[in-house]
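Only a single protein chain was left out; the remaining protein chains are all shown in position.
Chain IDs A, B and C follow the sequence of writing; residue 1 opens each chain.
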Amino acid sequence: MKIAPNLSPAKKAPKFEDGSSLRIPSLQILNQDGSVIAGATVPDLSRAQATKIYSDMLYIRMLDERMQSAQRQGRLSFYMTCTGEEASVAGTIAAFQPQDMAMAQYREHLVLRYRGFTTAQFMNQLFGNLDDLGKGRQMPVHYGSRELNIMTISSPLATQIPQASGYAYGQKLKGKDACTLCYFGEGAASEGDFHAGLNMAAVLNCPVVFVVRNNGYAISTSCAEQFATDGIAPRGPGYGIKTIRVDGNDILAVYAASVEARRIATQEQRPVLIETMSYRLGAHSTSDDPSGYRSKQEEQIWRDKDPIQRMKNWLIAQCWWTEESDTDLQKSYRTEILAELKLAEQRDKPPLGDLITDVYKSVPTHLLEQFQELETHIAKYPDHYSV
Amino acid sequence: MKIAPNLSPAKKAPKFEDGSSLRIPSLQILNQDGSVIAGATVPDLSRAQATKIYSDMLYIRMLDERMQSAQRQGRLSFYMTCTGEEASVAGTIAAFQPQDMAMAQYREHLVLRYRGFTTAQFMNQLFGNLDDLGKGRQMPVHYGSRELNIMTISSPLATQIPQASGYAYGQKLKGKDACTLCYFGEGAASEGDFHAGLNMAAVLNCPVVFVVRNNGYAISTSCAEQFATDGIAPRGPGYGIKTIRVDGNDILAVYAASVEARRIATQEQRPVLIETMSYRLGAHSTSDDPSGYRSKQEEQIWRDKDPIQRMKNWLIAQCWWTEESDTDLQKSYRTEILAELKLAEQRDKPPLGDLITDVYKSVPTHLLEQFQELETHIAKYPDHYSV
Amino acid sequence: MANSTVREIGNEPKTSKMNLLQAINSGLDIAMATDQRVICLGEDIGQFGGVFRATSNLQKKYGNQRCFNTPITEQGIVGFAIGLAAQGSVPVAEIQFADYIFPAFDQIVNEAAKYRYRSGDEFNCGGLTIRTPYGGGIDGGLYHSQSPEAYFCHTPGLKVVMPSNAYQAKGLLLAAIRDPDPVIFFEPKAIYRASVGQVPEGDYEIPLGIAEVVQQGTDITLLGWGAQMVQIIKAAELAAADGISCEIIDLRSLLPWDRDCVAQSVTKTGRLLISHEAPRTGGYAGEIAASIQQHCFLSLEAPISRVTGLDTPFPLIHEKQYLPDHLKIYEAIVATCNY
Partner (left out) sequence: MANSTVREIGNEPKTSKMNLLQAINSGLDIAMATDQRVICLGEDIGQFGGVFRATSNLQKKYGNQRCFNTPITEQGIVGFAIGLAAQGSVPVAEIQFADYIFPAFDQIVNEAAKYRYRSGDEFNCGGLTIRTPYGGGIDGGLYHSQSPEAYFCHTPGLKVVMPSNAYQAKGLLLAAIRDPDPVIFFEPKAIYRASVGQVPEGDYEIPLGIAEVVQQGTDITLLGWGAQMVQIIKAAELAAADGISCEIIDLRSLLPWDRDCVAQSVTKTGRLLISHEAPRTGGYAGEIAASIQQHCFLSLEAPISRVTGLDTPFPLIHEKQYLPDHLKIYEAIVATCNY
């Protein structure tokens, strides 16, 4: 049996480690103009996959614009955009396989798009109608799909982190070539569940890739008020987790790191932490107004680093894309989104019976009684309760 | 306003940080034979203070032996020793001032001794009698003293860590030359509260010194099952906390590190993390039997590194101590402890009224009613409820 | 406004029109102005003033040492605040939504509630107040709508308070902050802006532990707290049209609760209806019903009625059907009176 704990070699005078030996640089491959940084290795990415990634980023940009307007028009109660962070999500999910479970925080709808969630499915969830997979029970943007191996999103922050470790442990026991991909924000990383999830993943050798989107803000709270370091990555080695930091606006850097991360997770059966450095260009949500806590100037600096623009520049430089295809695609996405939006908002709401199913696998007697009382009551005042 | 987050200088290919750049060595000053390691700096420590530290370590060793026997004899319901870890506690507390708040986990009774908790006070708590400051409400070893600035111990692990950060923040606001000293085990460091407490201390610049006693075990769980690294210290820099690891069986190393830690906390107004590498020589508690989960061999290796023996060797080499004074002191401690033990176990239990006070500052009506009912009931069956 | 229960501090009779949020903000402002030891902390409460703006301008006025953002860690916020209180500060911690108070459950239930008791009064964290917006009515679904008061009311050592209007909000909050025990202060976010009234601009407290008799009546006692009072009052109006005279009690303090006030009323009316948004099973109406059937057994002319949320997570699309509204309460009044 190993003697624990081991004493490392001695030092002679009290010297305090302050982390300066652990400055973790960001991997970057693309310049903003789409040129490749001298000496950088471009990851293996076919034209087909590159344009798929790009198209999905563009789609989500369109979706976010449309749905934010819809919310302003009062057609939708709530919405959240991922504007500015598209590459952080697209570049990670693209490196994973369909059998990998993806658990998101809420700003990663690109994951759903990438795996084939349809415009109608987005809309059905946003409007909580009859066809919403979630049966109209959660607020807008809480998507999920068993078929696509994307866990339904839950509002309490960071709870998915230890769950992801457990999910990955289960995958490992089944011996499948599969892992779990778990997203969260740099703000959520302050929760106790972050600590629990990362440490357990490390000790129990779980094939899970943690992606922390460091977008500078948690609602109004800047990184400077969230942690005393330059980010989340320096915590990874403290758990014995292989860690990398990437320029989150650089699709090639994110993708290259993610390919290697998945390899480590599945082949070495151990967790990985990726920190994507980016910026939340929009408001936190439609309930928020960032002008109260940050400057237009600061936003502009990041607008100039737009990850979609950067990828487009690269694609065009590769001769894989043109401005015309861009305009056409934007237009067709807009049309599709608007059409589905209209359909979804007109679709019926889920039946009243959905109020009490799925609390348990079968509806227990007491709940059935409560429901019957409710039905009797509503029958007395049909107008008041009609939707 | 600072642009957050900053991108650090670029890297060209995905390289994962695995913490190998962050091997934190242990500060050591004394060899086991009491000689000073070549080139090491002995901290400033007067003969008076050195012998006080040593005497207190010896006292606690005696106390632990006596009380463990008392528990075996059925005179006491429960006990926990700190055998093997005396230097980790004595060397830290000795570097702090009486106005500093100390918050302990449960294996740090040396802190109380060092600040003047009397043998009678220990005994009164252990027997939960009339004179127990805690009014007989908690299990043995849950000491505390407002007068000595030692927070009453609470069983739920790690809860004191964010509390220590908050306490220290309060001290800072008052502008006093005071800080908070917060102990916990390497096992407790897995709790979410550890993460919360350390991160908040770092962001909010709290003058708090965290001491994690890494003694190799959390009940039966070895470090290898608790974390995937070589200890807790590597987490400190991840929070931006100045961190040091010391040989916890080396009183001079622990003390030297602690003096500097207090200086940083109070003068730089920021937190510090000290990891003391040691070993729990005894059972977890009197309810535990370690033979089921570790070898005698492993224990022997650590018995040979006894911190009390090491300090004694040094003191004798300094001509500050003799074997005779050692024997005499042991004897007088044993006598005193036995005498106070007898007195304490004969002392009355706290009055029944203590059952309902201190739930709130004043006893609310409903609780008073419940108590009156109880009194009436007991009056009917006095024998059954007599103590 | 039950003036009898108001303890005015100073002699500032001037009132102005405030909504519930403004009343909270005014209460915090006065607490910080009158006591240097008061410190506000929580997620986004600093410069931004909180997601509901309850802490607007406090950082500007009192500095970022006394009003500051915390990292996102509810267990940390409460643990930190307990330490502050033990040190002698008077922390007012905000939990952004009551739905997010559960990561702090251990710190609240095992630590704050037991701090004084376990130490034999060597230490206490009585200065602690935890403010948090609770309840439905904002299309919030499972995680922006919960009413978790019953979890805390089963915890000796805590006080639990819930105002139902702007006037109460300020007076109870000031009393809670200054109370020597840890207090959980639930704010009815559904009526943060809708509840508007004349509120004294100055300092005043409404004592904890005392219910308010909102309306005298003879046929049935209606009991509630927080936002639910709006529904109860509406229901009583419907019942009045039927000739049923309702006595309405606003509990205000849930722990300890004013049993004598309720028992006295039920002894008179012979009937009791309790309404809360939280799910029925294990909800706080159960405690009150159990207590009152014991104390008023011979006066009761009908079973004590509970009008509550269903035993499901809080829904989104069917929120309207889920909530115990004035019509459900009205029907239960009629059923109880016709028993």
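Note that in this section a contact is a pair of C-beta atoms (placed from the backbone, for glycine too) under 8 Å apart; a residue touches a chain by one contact, two chains touch by 3 or more.
Owing to the predicted nature of the structure, the values given are computational and were not obtained by experimental measurement.
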Per the touch definition above, residue among B:68, B:119, B:154 or B:215 touching the missing chain: B:154
Among A:132, A:247 or A:340, the residue in touch with the chain that has been omitted: A:132
Which of B:187, B:282 or B:307 contacts the chain that the document leaves out: B:187
Where the unshown chain meets chain B, residue by residue: 77-78, 128, 136-139, 142, 154-158, 187-188, 190-193, 218-221, 225-227, 287-288, 292-293, 349-350, 352, 354-356, 359, 366-367, 370-371, 374, 377-378, 380-381, 384-385, 387
Residue numbers in chain A that touch the chain omitted from display: 101, 132-135, 137-138, 142, 144-146, 151-152, 154, 156, 159, 161-171, 173-174, 180, 192-193, 195-197, 199-200, 203-204, 354, 357-362, 364-367
Positions on chain C contacted by the hidden chain, ascending: 75, 99, 102-103, 105-106, 109-110, 113-114, 117-118, 142-143, 150-151, 153-157, 255, 278-279, 281-291, 293-295, 297, 300, 302-306, 310-313, 339
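In this text, only the chains that are shown with their structure count from here on.
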Where chain A and chain C are represented by their mean Cα positions, the distance between them in whole Å: 36
Centroid distance [mean C-alpha coordinates] between chain C and chain B, Å: 39
Contacts with two or more other chains, residues of chain A listed in rising order: 190-193, 225-227
Touching two or more other chains - residues of chain C: 68, 70-71, 73, 75-76, 103
